[in-house]
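Shown here: the complex without one of its protein chains, the others still in place.
Then we have subunit A:
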Amino acid sequence: MTASPVLDLGFLGFEQGAHLLVQRALRDLPPGAELGVTGLDAALPVHLRAWARKQGHGVRESTDGLGVRAFVIRGRADLDRWAGAVRAGGPRPDGILARADPSWGLAARGALVEPGGPAPRFDLVDRDLVWADIAPSLYASAVAAQWKPDEAIAWDVGFALPEEIERAVVQVMTYLVENEQAALVIPARLLARIHPHFREVQQLLAVQAADEARHVEVFTRRALLRGGELGTSSVSGRESLATLLTEPDFSLASFLLSVLGEGSFLNLLSFLDRHAPDPVTRQVTRMARQDEARHVAFGVAHLQHQAAVDPALRGRLRGAVERRHDALADTAGLNQDVFDALVVLAAGEWTPEAIRRGHEAVRLLQQEMHEGRQHRLIRLGFPADEAAELSSLHTRNFM
């Protein structure tokens, strides 16, 4: 018979971590095998028994008189606990599985997951419903491109605007805040539904929400820069945004918000950069545009990915645009105050000729938005005529 191994704990007691050494010594022993334990701590026999009992190990008092104070009889609770454990995919993107097991819950991707326990309600568990290969690199560049409103914007630069121009700026900012709040809430809601297995998408949406939080901040600060009151918020604008909030399907929400809505906003923000009457307005719209371009890129990439695996997707995208158009058919579209403010900003002054130019500029803006949407729809595989038709059904509220 082979003598049992003996572990000498020295001065170390169980109140100070002795269980780590015992556990380590037991690790490679088979259930039923014995480990002799010796040590100088007076409480060792009491504590060893109390600890072993809780861990499912037995204890035999020692009678060998050779200094061993007790024998631990190895139990199997630790082995049983991990018997059915599985790896939750792999930690890198190539370890992402087609479907995440809901019972993995919040476990890190690639972790060895003890089976059992609660299964949190993440309903988006299929890779193809949320994924785009560009997500990891887009997240990395999004993190690298974060900017601080206090540093990126020269808030204290001196400028003076005629009162009515300032009021137009404030009206546009009021509108932007309203839209950015929708753009903040939607990815925040979606990311909470995505299984953490697809963490790069969650991370990307988290940064997207943070981007929008920053946009809400800078647009609000610009609106309040000269101490005035905010502009108006129309029912029609809010109705348009409300239809975005109620879209439960991840891909359709992503399509309506990022591809069509934020895509149109890229044109709007360029327009505001071009026609900004002051440097602060120019800076806040320019910075926001950089972020929005990433949001659009992810939306397009995700839908391209999904369209490649799901030929029925385009039909559903079309249906989503049509449904939203129908829902908004009886609404007024863009807040008239916003439209007028855009004209005033592009006009720059209150002469008939300037207003004509301003009006023409806003018409061209809408044309650019229409072309941009068609371009992105074509990238998603829509034929040109269908892309033109769908783009024309997009909300007149832009977002």
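Just so we're on the same page, a residue touches a chain if its C-beta (ideal position, glycine included) is under 8 Å from a C-beta of that chain, and two chains touch if they have at least 3 such contacts; residues count from 1.
Basically, contacts and distances are computed from a predicted model.
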Protein name as given in UniProt for the chain not displayed, "Sulfurtransferase complex subunit TusD", "Formate dehydrogenase beta subunit", "PhnD/SsuA/transferrin family substrate-binding protein" or "Glycine/betaine ABC transporter permease": "PhnD/SsuA/transferrin family substrate-binding protein"
Given A:G67, A:G116, A:P162 or A:G315, the one touching the chain that is not displayed: A:G116
Contact set of subunit A toward the excluded chain (per top definition): 13-16, 42-43, 46-47, 49-51, 53-56, 75-77, 80-81, 83-84, 114-117
